[in-house]
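In this view, the complex is presented without one of its protein chains, the others remaining in place.
After this line comes chain A, so read on.
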Amino acid sequence: MMRRLFNRFFVVTSLFLSSFGLATAQEHTLDGQETHQEQKEKFNVGEMIMHHIRDDRGWEFAHGVTLPLPVILYTADRGLEVFSSSHLNHGEVYNNYKSEHGHLYRVNEAGEPLKDVKVYDFSITKNVASLMLSAILLILIFRSVASGYAKNKGKAPKGLQSFLEPIVMFVRDEIAKPNLGPQYEKYLPYLLTLFFFILINNLLGLLPGGANLTGNIAVTLVLAVITFFVVNLNGNKHYWAHLVKPTGVPVALLPIMIPVEIVGVFMKPFSLMVRLFANITAGHIIILSLISLIFIANNLGGSATGWGISLIVAPFTIFMNLIELLVAFLQAFIFTLLTSMYIGSAIEDHHEADHGIGYEGPEAH
């Protein structure tokens, strides 16, 4: 019953979000045509794609509709400075600062960057703003769900609560319990936060004008580093013993095996970081490349070819958007699942069931 309800909700939300995806496609089409008319000579695909994937100082929702965001700087001689990012548009110099390829430099009267002035940049960029928005959304959503549990104690869940309860239960029963064993409750808050944080940011990234937050390697790096600390600070004596003296390895091989084991410890969070970043970025690049095919055709064969190609490209783009919705859920699930597996392998007692991680040697059983 619960599962059927969950499936139905899933279908409804997918349809709802895919209509947004379609809107994105159309919007980008309009954008491109305007720029095309302005500068007929060249349409730079790589630049267009990077512009949509990159972090930015202002939040561009559509072509020409940009929300300026605060630039916050700290320098040793001038202290804290705050101004709007709209002053720095198109390489303009403001307060002796200039933005070049995303980095801010202090410049002299002639406009040359002074490399010896260290500028600490704490600006609220597009990604930071999107992160704050998603944090506020998460707090609002889960405050309402929590108050639902307080109000309807012992009764059936209502509204948002009944939508999220199956997902929370899924994380608990299918991710946390099988991998963490009896101690699962201790790690559940982290796993749930991780799951919903990645999920909501993946979905926000698919909205028209959304920021590509989970496709930013710094964000996935922080998530992976948190996982690294959770795993290693909770590792029990078996976990550490395994690192310094892997079972079944001859003593002569230990000088090679110990570095290998230590490298393995760092490679687990590394793979988490790269996977989330690569999957989300690749999805965005595919959709943007499909859309730019229209403009390439337009440049090569005139507007009739452009229109013709767009009839073929549009269904593909919608299809990719639907795939991206699946990927958004899948990547949140995989990140959480692997985190719980890594924690599980660090906290498991060797006498309990082994979950397939860590070879114990034939004499252990």
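What to note about this one:
FYI, a residue touches a chain if its C-beta (ideal position, glycine included) is under 8 Å from a C-beta of that chain, and two chains touch if they have at least 3 such contacts; residues count from 1.
Simple rule for what comes next: contacts and distances are computed from a predicted model.
The complex includes a chain that is not drawn, and of the options "NADH-quinone oxidoreductase subunit L", "ATPase F0F1", "Sugar ABC transporter permease" or "Nitrate reductase-like protein NarX" the UniProt name matching it is "ATPase F0F1".
In the complete assembly, the contact with the undisplayed chain comes from A:260, out of A:67, A:218, A:244 or A:260. In the full complex, the hidden chain is touched by chain A at residues 173-174, 177-179, 181-182, 184-185, 256-257, 259-260, 263-264, 267-268, 270-272, 274-275, 334, 337-338, 341, 354, 356-359.
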